[in-house]
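The other protein chains are all here in position, but one chain of the complex has been omitted.
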Amino acid sequence: MAKIDKVLMSGNEAMAEAAICAGCRSYFGYPITPQNELLEYMSAHMPNAGGVFIQAESEIAAINMCYGAAAAGMRTMTSSSSPGISLKTEGISYIAGADLPCVVVNVVRGGPGLGNIAPAQGDYFQATKGGGHGDYHMIVLAPSTIPESVELVMLAFELADRYRGPVMVLADGMLGQMMEPVVLPESIDPATLPAKQWAITGARGREANLVTSFYLDPVELNEMDVRREERYREIEKNEVRYEEYKTEDAEVVVAAFGSMARISRTAVRMARSEGIKLGLLRPISVWPFPYEPLRALSRRVGTILTVEMNAGQMVEDVRLAVAERAETPFYGQLGGLVPSPNDILREVKRYAG
Amino acid sequence: MAKIDKVLMSGNEAMAEAAICAGCRSYFGYPITPQNELLEYMSAHMPNAGGVFIQAESEIAAINMCYGAAAAGMRTMTSSSSPGISLKTEGISYIAGADLPCVVVNVVRGGPGLGNIAPAQGDYFQATKGGGHGDYHMIVLAPSTIPESVELVMLAFELADRYRGPVMVLADGMLGQMMEPVVLPESIDPATLPAKQWAITGARGREANLVTSFYLDPVELNEMDVRREERYREIEKNEVRYEEYKTEDAEVVVAAFGSMARISRTAVRMARSEGIKLGLLRPISVWPFPYEPLRALSRRVGTILTVEMNAGQMVEDVRLAVAERAETPFYGQLGGLVPSPNDILREVKRYAG
Amino acid sequence: MDSTFVFAGFGGQGVILAGKLLAQAGTDHGLHVTWLPSYGPEMRGGTANCTVVLSDEPIGSPVVDNPGALVAMNLPSLDRFEKAVLAEGAVVINSSLISRKVEREDIRGLAVAMNDIAVSLGSPRAANMVALGAVVKATGVVPLDAVKGAVKKMLGHKAGAKLVEINERALDEGYNAV
Amino acid sequence: MDSTFVFAGFGGQGVILAGKLLAQAGTDHGLHVTWLPSYGPEMRGGTANCTVVLSDEPIGSPVVDNPGALVAMNLPSLDRFEKAVLAEGAVVINSSLISRKVEREDIRGLAVAMNDIAVSLGSPRAANMVALGAVVKATGVVPLDAVKGAVKKMLGHKAGAKLVEINERALDEGYNAV
Amino acid sequence: MPVSTENMVRVFGRPESLNESAFSYCPGCHHGVVTRMIAQAIDELNIRERTVVIAPVGCSVSMYQWFRCDGTQAAHGRACAIATGIKRVNPDLIVFTYQGDGALAAIGTAESIHAANRGENITVVFINNQIYGMTGGQMAPTTLLGQWATSCPEGRDGRLAGHPIRFAEMVAQLDAPVYVTRQSLFDQKRLIAAGRAIKKAFRYQVEEKGYSLVEVLTNCPTNWRMGTLEANKHLAEVVVNTFPLGDFVDRG
Amino acid sequence: MPVSTENMVRVFGRPESLNESAFSYCPGCHHGVVTRMIAQAIDELNIRERTVVIAPVGCSVSMYQWFRCDGTQAAHGRACAIATGIKRVNPDLIVFTYQGDGALAAIGTAESIHAANRGENITVVFINNQIYGMTGGQMAPTTLLGQWATSCPEGRDGRLAGHPIRFAEMVAQLDAPVYVTRQSLFDQKRLIAAGRAIKKAFRYQVEEKGYSLVEVLTNCPTNWRMGTLEANKHLAEVVVNTFPLGDFVDRG
Amino acid sequence: MPKGTVIIDDERCKGCGLCLVFCPEDVLEMSEELNRSGDRVACMKDPESCIGCALCAQACPDIAIEVYRDKKPAKGNNGEDR
Partner (left out) sequence: MPKGTVIIDDERCKGCGLCLVFCPEDVLEMSEELNRSGDRVACMKDPESCIGCALCAQACPDIAIEVYRDKKPAKGNNGEDR
């Protein structure tokens, strides 16, 4: 293990720093627990990086400022937690409709409504099936550790630019507030990023660039939408990310993402030490979802137990993949409760052996 | 056919009138095409019915006014179209979290973003998987004709009260703006509705009533959420609604909801007249979704073709039910384009015979 | 059996209202009815059209690929919809503004000088009523009296007896013109 | 192998910071580390706790069912967490505020008069440092110098040399108290 | 307790409208004072059984749990819309919102202004502590120029982060409000005046006069990182220069 | 055309900053006049290649398609937030929003006020036609008392539906704006003054002075159900009584 | 020769009549002609009186009017800020 260069950081701070490293030079946000440290980090560091920080008057203003900054060709980011993300759904739909790159971090908390500020995963559906209106998708990346949060924030900017759309990093209160040592990545100089020909920079010596999601004529809108759908198919082909852990000989597999996956990983170790052949499949991209690997697994394991900090959301995608070839039970806790390794192990034992 | 008592009305007007008949005495909305006539009808008729009409300053204000009116124990409603519904998602999540009855009409239009004002079904996911944050569900009813819109608006108020939660009527621009004769239902006098013991009416001679979605302690919030989940299981047991049309001997079945289902019905007739054994399964409640009937169908038909005015959303629920027992192709048009009976028939022929 | 109609013309020519009156007449006559406007930005003029279906059984699609009758109040409407009309269908053409005839041979083209007739009645805006009278005659799906009843019901309280009377005369003229 | 710690006490007793310093020490010592605060409304006092995991391999769960070591700075914390401690685990008890001993027989109870020691050093707020020194000694998972390095790193620039020195002395006293 | 109260009358005690819960505010926080004043106004006007508490998100999020009144809790910024919904469907109720500067003057700007503009017959109590308390001390729309906060660590710079908003003055531009005032609590005179202003605002509602806004300049010792006494001084000597006290509208 | 232009110079023609598209506004609608004035200001200040058009949702939704400038289209009410995003990341651009009363003063109240309060160096053109045009004539926050609209069919009742909001006066209460004015177009003098005001607002932006709001009282012949001449008279004789003309702030 | 004249683009003119009201010299009127969109368009009824002040053009919402003035420099009024 390298002793050097590791910085102990909270997830919120690490995601903020990762964005700056990724060449993001504009951040617009609004306070909400448990993501405040992200906004606060940006307020302290974005100006030093020569970037724009605004604490907006609301989450809605923030996402629309992102729309503006993205339209002007800048890497841009906003962050919030569950209720604040709901408020951004209209804006996210506009950003998707106008084909703008933008990174949105959701540090999920207990819901619905005001709920509480403890970690949860109740926004999986909102993130993956489109919280906003109309046919759009976001790439949704779900980190499991703080080093991975850094990695995935960097990747999120990359993918947002490549596919021209919003990309969400789906964290939770635990990942936002816990600390872990990270190695900070090398910084990207925004000046070295490829120019965005479509961006609003002033119609100097060229035709005017128009950024819009407005197509009055259904034929035209259909055409735009179909073109976007084609991009989604490409994303589904190229950008599925997941991790398998001890699945080779597994008889039961836990499917879990984010914090829940790392907690499950400990449960796998505990199970193995008791001789239970437990494995873990961890979607890293929850959209596009790793249907294929799950399909493959479902052909050789008897039970795929989905564990989430919610009432059962990703489990629908698991069931879509498994198509009744294996048992697909669900275990979850809600309201900001976090299942512990023991809780998971207890549940696993109902299906193992 | 009775010649009397039928009134030719647009869907928007009919839904407004149905709400008044259902004893709704408070409406809060904000203009947006293609639902304006609903709001305008309310502005003209709600005062006469002794009810409250407010054109709010925004969709967000409107849904929160509904929160207030519902908390005070009144039947209440808001309506909008796609972008406006996105803005309401936070409020809907609060209403669900506070266990308040409220009816929300979405007259869906082409998206994402501003899109256009033509009919579409691109908000299926938003409606059925929770557009807002946290673990909540809405009962979502999808009428196919204007008489049925009237019926389902009445039912929506009934179910909202019974299960204490938001209920959505998921229409579209076509249903909102087309006209059809309807028989108006008998009016319910709000005074005859059962009193809501939990409502905010002044703590006179009793303990204070508190309406909230705030539970700081995860254990408490989990408990509330689990109790709500139990109610959802009950809804899934009792409130699945659907219609089958010529499925008894069908070899191919179209699955479609709302306007798309009535258009598909004509395609079924056309197919039958050409000797093609086509049937139609029409979910009326899209949440709870009729998984069981589709499961049953999937055991005896070769192909279930889902047709939607979107890029393919309900088809995921169809596939969940079918579990690869039958082919589950999808046909759709986006951006406000409406597939015609001929379009559907052409598609059906790819799978029939 | 479904009887299907498309009314098409410039914004301002009153095709939307003509379609609504037919729908109202069908309703009053005890038929199943759908009336479907076409979509476009409000407040903007341009062309407009609507689709009406009348039937003695519950109506499936309000969207009609091939209407049985077309009312074309201007040339772009005729150009756009002629192809779609059902074989044996009727096309009522506003010959005041459209000089050509139907091109297809399997449909009935009925020329009515809608604007001229309306002007001759002293009510240039009643061209749509002339059109409606004509298409009612051409298809026979509802009696003309049902349409007159619809006019009274939908316009009577707003516009008053005078307008109703003019419209009835325009309906008659259209009816008798084909 | 994971070494797992829970630091618990009243808000204001500095358990959050003590945990962070251990995490920083672990980081500097080249270990894998997680530090997890418990959740509660901010700005409200009450009890607080945090969980620290140090390991020589990548850490799965930052949530720990059964910590190997517990620092209990007040009685409610001892009451709440004693049951959970791993067999053979260590419990460092603030005997300045807690009069009882551990009830279980399969764990090591180590009484340290944290507040008294801190007061005797002229720095009543350094009780958490006394606790940290004690638990470092009890578990031996990182050398005390690593913790002192962490103190310098995390508090040095803000608080200055004076505070660092006091904290170091408190760490030493705690270390030597068990 | 050296003095016996045997021959004395109680002249000040816990208002009837409150239950026994302890406030969850920090030591010395003015939130508690205003909360108590509201309870006292409710007592004095004898309206407990008609009153509805609408708590915001913010340090006072739990407030609806402390009154012996019906109550609810609003989404951040939307209290005035919820108040509108309740009051309109049941005008017999006495409805008040209680909101921080974040809720009232940032995210809820539209709801706050339009409820005032409709002249809803409600009472809005606006706690202007120039900071976001609950979330840990971020800048508020009312934060003073140069003031430190966790999201303006160099002090608020008007050119980048905007200027402290004088909400009462803005609302006073509207035609409908009947009472718009700014109060404070930093000395005896102001304390008593603030209590009276709150009572007046409720009284106007009882008398069906219409919309009232009572803005109260308050402290946040925790996030200002000041002692309570220092905070009092800061209010008296600095804050009032940006936020002048007084009645802006009184159409009672 | 009876007169030859051979020996004449063209003194008025289509502004360079516009392309050839016809405006989609109704006949006689003032939207077109203001749109033209903006184009002319852009021409005269020679900033076409730096200018960004931010169209709202409303009758002017397509406006960004008519300029030979880069442009975009904002979610209903959010134009000022989008303008902020663009301007902050690229201060060389000249950014303006163009918004109706629905967008600016109803749904967008918060965004409009807070961009003004931050003193964003942008130009906001506010078309106050006292009605929702695009959606077919519903009440706007600026609708006059007693005025008919499709959502207040009995005329606007202030007690139920609120009062016409004077947005310029509200914004003038803020510290940051450099130019806040209300203009109209109903006679020659006002027409010329309005053109100048718009140009000044853009000039201030070019000179980096800060935020400007130009509110223009305009007609909506279609939804007012008036002829254009009658509408002009209504503006001159009725509307100005609720919305006084003039400069409220000029810190240029 | 008149001091000025206007050219009205028939296809841009929507027939609203605003130009008539703003013309200080009463030069314009609505013609009987319809354009392709069916609108009656504005035209000059008294070209000789036109002073080329461009007020009609400034009032026209559809930029349907071009204005010309004789070459000897007169005080322009093109909405410019002087």
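First chain written, first letter: the chains are A, B, C, D, E, F and G, and each begins at residue 1.
Note that in this section a residue touches a chain if its C-beta (ideal position, glycine included) is under 8 Å from a C-beta of that chain, and two chains touch if they have at least 3 such contacts.
Just so it is clear, the model here is predicted, and its values are computed rather than measured.
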Original post:
Which one, E:Leu145, E:Leu191, E:Val206 or E:Val240, makes contact with the chain that was left out?
Top reply: E:Leu191
Subject >> Of E:Cys29, E:Ala55, E:Cys69 or E:Leu235, the one touching the omitted chain in the full complex >> reply: E:Cys29
Subject >> Absent-chain interface as seen on chain E, which is shown >> reply: 1-3, 5, 7-15, 18, 22-23, 25-33, 36-37, 40, 44, 185, 187-188, 191-192, 195-196, 199-200, 203, 221, 227-229, 232
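The rule is simple: only the chains that are shown with their structure count from here on.
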Subject >> Taking each chain's C-alpha mean as its centre, the one farthest from chain E >> reply: C
**OP:** Could you tell me the distance, in whole angstrom, between the mean C-alpha positions of chain B and chain C?
**Re:** 34
**OP:** Quick one: report the Å distance separating chain C from chain G, using the average Cα coordinate of each chain.
**Re:** 40
Original post:
So which stretches of chain C touch two or more other chains?
Top reply: 39, 41-42, 45
**OP:** Find every residue in chain A that makes contact with two or more other chains and list them.
**Re:** 33, 54, 57-58, 60, 83, 90, 94, 98, 113-114, 116-118, 212-214, 216, 218, 336
